[in-house]
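As you look at this complex, bear in mind that one protein chain is not there, while each of the others sits in place.
Labels run A and B following the written order; every chain starts at residue 1.
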Amino acid sequence: MADQSTAKDPEKERRKIKSVSKMKEIMTTYYIEAKTARENGKKVAWITSGGPVEFLIAMDVIPVYPENHGAMIGASKMGVGLCEKAEEMGYSRDLCSYARSDIACSVTDGGPIGGLPRPDFLVCCNNICGTVLKWYEVAARFYNVPLFILDTPFIHTQFSEASRKYVVQQTYEYIAFLEKQCGRKMNFERINEVARLAVQGLRLWQEVLDTAAHKPAPMTAFDAFFHLALIVTLRGTQIAVDYYQQLVAEMRQRIQDGISMVPNEKYRLLWDNLPVWYRTKWLSDKFSSHNACLVGDTYTSAWSGIMDLIDENNFIETGAVAYSSVYINVSLDIMFETLKKLIKKYDVDGLVMHSNRSCKPYSLGQYDLGQMVMRELKIPTLIIEADMVDERSFSESQIETRIDAFMETLKG
Amino acid sequence: MITAGIDIGSITAKAAVLEDGRILGAKVLFTGYNSRQAGQSVLDELIAEIGITKDRIDTIVATGYGRNSVDFADKAITEITCHAAGAHFIDPEVRFIIDIGGQDSKVIRIDENGRVVDFAMNDKCAAGTGRFLEVMARALEVDLDGFGDMSLKGNTPAKISSICTVFAESEVISLISKGEARENIIAGIHESVASRVAALAKRVGVMEPVMMTGGVAKNIGAVRALEFKLETAIRVSPYAQVNGALGAAVLAGRINH
Partner (left out) sequence: MDALKTLKAAAADPYVYGAAIQAKSGKKVVGNFCTYTLEELIVAAGAVPFRLCGTKEDISLADKHLQSYCCSLVRGGLEDALRGNLSFLAGAVFPHTCDSIQRLSDIWRLNAGFPFHIDVVLPVKLDTPSARTYMIDVLAGCKADLEAALGVQITPERLHHAISLYNDIRGTLGDIYRMRSADPGVISAGDLYHVLKASMIMDRDELLPLLHTLRDELKAGAKTAPSTVGRRVALSGGICNHPDIYTILEECGAQVIWDDLCTGTRYFEGQIEENIVPIEAIANRYITRMICPAKHLSVTARGENLVNLAKVQKADGVIFLFLKFCDPHSFDYPYLKKFLDDAGVPNILLEVEAQLPSDAQLRTRFETFVDMLK
């Protein structure tokens, strides 16, 4: 065992985000609670990352996110083995790697936490993609549990009145579904309470992300990928609010103390698409070596991006509408408007787009977006072809070459 | 009754002759560019060696890539059905066949009668076929014959992650330049082939006992690597390379004239 005192670089220690340990603690407790739910007389529901979890919290149901599990599988570098298992089961290698690894986990209880707790029921909102519908159908058959689908129509030009009516009607269907599954009536005051906490959490999360607009940035997108977990899994709870309050304070302190995540930030970049979960450190170090900082990204800002559409005093009639408007449920030209705002806000020199094999709604159209960004904002785009969880689709030397070449053009 | 089977592959042509359920002989030749000619030659040479004349053969079945060009055969049957029959003939206990050829690989699940229950083929991609081993042996400047034995000496197989043979070759070359031990690289190469084929096998659903046929079955390294991946012992037919022709000869015996 190496001598710890000489191994610790004081500079590196200073740059580390202190709240990380609290976050890990919270997530561990959360998963333990989820895995022991039955013993504590609570129900467990699997829900998609863009689904209205507020109603579950209001019903005291523990929400579990297979996508968050997928991210953990990726970060633990367990994706390949699980994806191979799914392929043995007959699932095409071209399918989403979150779905493949999760489906395999259901059968093997593999992954970093020994598998997810079995769901009592499933809630699937397709605002993020059509894959979740199929994935949750597989889960519904496998676990033989009820499945609720919240169908949020895609927004090509604008959100129609028909769509609004539809998602609001479904919200009532959702409530009825939960009442049936839980065997009791929904507490409507509690919904608005939870909604208030959710919006508060989203505002705080947005404030965290906003701190990276400072030059130099106190945190990077890679940090955001990590700290995102709570707003996804514990949105609507006081825990999430408290944590993000702490995180915002830490970020503001770092700005005051002149602590930047990248020691010598010269180039500011924006990341698009989900992370490459098994290579966040490698990518972070790689860009850092070029004095480049990923100061923002389109993925972590997707949750807070909708908060202004929520009326916390009337969550039932506004919640699903807000969820329908997430970044990837809208057309490319509407995405471009959001992208432009982000580019300007963070004052970036370049766009890094992860062409993620697993996510068609996020990846198809990137080429056009990159072209639009170049045409209107004169900002270049780097495309990194990989996959979020399946490391077989990551070719290190090719990607390294591309990053180096891109940075050379930025510097040149 | 004397029957003959001819298996025209893209690289080699094989023939086998059976008399009343007894193997009289088998032969392997290079196919060349004329499948029909190769079929003719391999059968002619074989029966000359055995010491019988063509008119004594009751039925001929042709199989393999070039089966339809063997116009003097009584019937053409796919190599999958023939490999199934051949493996069953040699070892009736076998329920799963893995055939790794020069340019493709197949897995076949059979029933107690040697009939095909399910199968899968990889004929799109060199990874997981004999070609992959060939390319890598050349890159390492090692004789293909001793390739398998050398792989057994590698205690720590190097990880070769590329999906594609071409990129895998550059990965191997970079491993060489990094000073990785040759035996470990070769072990890694065999593991890579085994990995692809095992994935194909598991998709169909492996059922023991398993038998390996085809040219690559002669490669002890490939056999062991597959045994490791599938966690089962693999039987190798002494007639592995001619198993298709053998099966064709067996099936020829079931054809009524």
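The working rule: a contact is a pair of C-beta atoms (placed from the backbone, for glycine too) under 8 Å apart; a residue touches a chain by one contact, two chains touch by 3 or more.
All values derive from a computational prediction rather than experimental measurement.
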What chains on display are touched by the one that is not shown? A, B
Of B:Asp7, B:Glu79, B:Asp99 or B:Glu171, the residue touching the omitted chain is B:Glu79
Of A:Lys12, A:Arg141, A:Lys266 or A:Lys341, the residue touching the omitted chain is A:Arg141
Which is it among A:Glu33, A:Asp151 or A:Asp311 that touches the chain not included here? A:Asp151
Option touching the unshown chain, where B:Val28, B:Ile52 or B:Val117 are the choices: B:Val117
Touch list for chain B against the chain that is not drawn: 65, 77-81, 115-119, 121, 123-124
Contact residues on chain A toward the hidden chain run 89-92, 94-96, 99, 126, 129-131, 133-135, 137-138, 140-141, 147, 149, 151, 153-154, 156-157, 160, 162-163, 165-166, 169-170, 173, 331-333, 355, 357, 360-361, 363-368, 385
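Basically, only the chains that are shown with their structure count from here on.
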Would you mind pulling out the distance in Å between where the CA atoms of chain A average out and where those of chain B do? 47
Chain A partner contacts - residues on chain B that touch it in the complex: 161-163, 167, 199, 202-203
So in the complex, which bits of chain A are touching chain B? 84, 87-88, 90, 391-392, 395
